[in-house]
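For this view, one protein chain was removed and the others were kept in their places.
Right, chain A next:
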């Protein structure tokens, strides 16, 4: 202080330093006043400066250094987001106004800003030693994995190892894993969680149109006059697509909304016509609606004449045969099967067929049942027969559940029966094409389809599959009838790469690899409407975590298949993949990393870099792959250009209700949580959102002596789980509902692993159960 005073004084009295030093021992009154006034002025100016911004302009609550274009981590809506970074951390996430979601996000989308920093992130590799998972080095873990995989391949053949992937991996990752296993190791044991959610839709589209993925896009929502939402609780599971549908109703209040669901969901609350059918009876409903189309003359004769063929199983049939099959499905008969009134069916059929443009939405309610493929085909048939297709607003649109199930898994063919771009393992021509494109010797790709999800875990249990790599998914919670598959995890050597530990699956793993997630790695996602879009790599992975891509490439090197990936980066893999796509009708060669980084995604087909992307496939003037420009539609995926109408009968339930199991159980989700809650349950804001409830109809509650809030045990022939009773008349009598989110209340101990005969997708939506007070 005195030194400072000296300086001040010297400045003031430069000519008399001596007198000055004589004069002052401490602080003079004058100096004190000066310092005081100076500091006061300083404080005043300082406060003015710091508050200046607010005086002039409103300031953001969260300080952000830079904004980056990205994509939400969660559902298949695939909302465009802006990621706000500060000091190398993600601090804010908001909707991208330029993307299809118009800047909107649901609560999960907003909380993307927290997911990287929640507890229980997997930080280092772990190896199970003496029954316990212990910390290990990457080298040790990868060496162990490589040696166990090579050992099994050598001793028991390539089909003794498997890959179980996820619709949450980037396209480059799924593609590389698929290539490593099918073209390197030589096994088709590549499947993943999309089998549990999308398989029926994929088989539906492929069998009807010849090629997978919807032909319409979100923009159709803005033009539809009637929405047919069946087996989808869009308001909770795809809230942002739902908002767009609501927008259409807001701008055109005459828009009619039909909802088919056994529960009066939040979606159904907004319906103009709500068909609360019994679970698993929708095939009868669709057949009956088609019957009504014919009866009312709503069938589009031009479509039947020029663009459609009829099929029963693998035999083609005539339209007359198809119509005579429909005779069994008069609205009266169907009404008794579905548990609704015949008048409701007639009204629904009239509205569907008569509106200027009808758009259907569906998800798990359709896909997750043993007649999932049949239901998918029939909804598509309803559109084809009434001509509600290929016009703005007229399209059958399947919603996906994961951020990259479509582009990552379905299009790359990372499924046991498939090869890239709609090719099939069973087809020798397709195998040969892929062998050429992948530049591997002829005969490398095995002609035997691999194990699909359920059968894969059964094979792990029986010992047929000895080693498995599970990435970015939590099957030991999400598979149906989960108890036997826990043993499978113990019998086989299982490597789990996940961003979180513990999960139900890592608990049973032999090796746990910490994986980077979302913005800790960059890559391409593709959502429901065929839109490829890019997630940027913005932050360093937590702990020792690596991207799934690095793990796959490392494993390829150690198994001696490094030459399959001559260029090591993800960008090179994308280059390779988009060029391969040009050899198919899934052509997106024009979608480069560069373009994706500069705009919120592009819809394929997109054959060259100047092409803006395609909203409606098979439509001349829109789809660049259409050959006949004068036609109304061109289903170029089919050899004869005609889409197929399949004949399907309403089947019997695989499991009957009886005195011991008198009720039906169906499963679903809530808006705030996602899938097995691996991420969302760990976000602070979502911890109080309950997912442990069982919805029971008041009559059933009275019958079993249940009060709201009582603990209740649900039991099926396979297992039981406990929930908290929630009494509501939004559910049909005789039906109970639980979410599959909670790991503590595992509904999948109860559900059945019976699968659809075509898609091999399990039926989560209907099983016979009993309930009792716990």
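Just so it is clear, a contact is a pair of C-beta atoms (placed from the backbone, for glycine too) under 8 Å apart; a residue touches a chain by one contact, two chains touch by 3 or more; residues count from 1.
Definition applied: contacts and distances are computed from a predicted model.
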Query: Of the options "Tetraheme cytochrome c subunit of nitrate or TMAO reductase", "ATP-binding cassette domain-containing protein", "diguanylate cyclase" or "ABC-2 family transporter protein", which is the UniProt protein name for the chain that has been left out of view?
result: "Tetraheme cytochrome c subunit of nitrate or TMAO reductase"
- request: Tell me which residue among A:156, A:246 or A:311 touches the hidden chain in the full complex.
  value: A:246
- prompt: Which of A:35, A:107 or A:317 touches the chain that is not shown?
  reply: A:107
Statement: Omitted-chain footprint on chain A covers residues 55-62, 92, 94-95, 97-98, 102-107, 110, 239, 246-247, 249-253, 269-270, 670-672, 685-686, 688-689
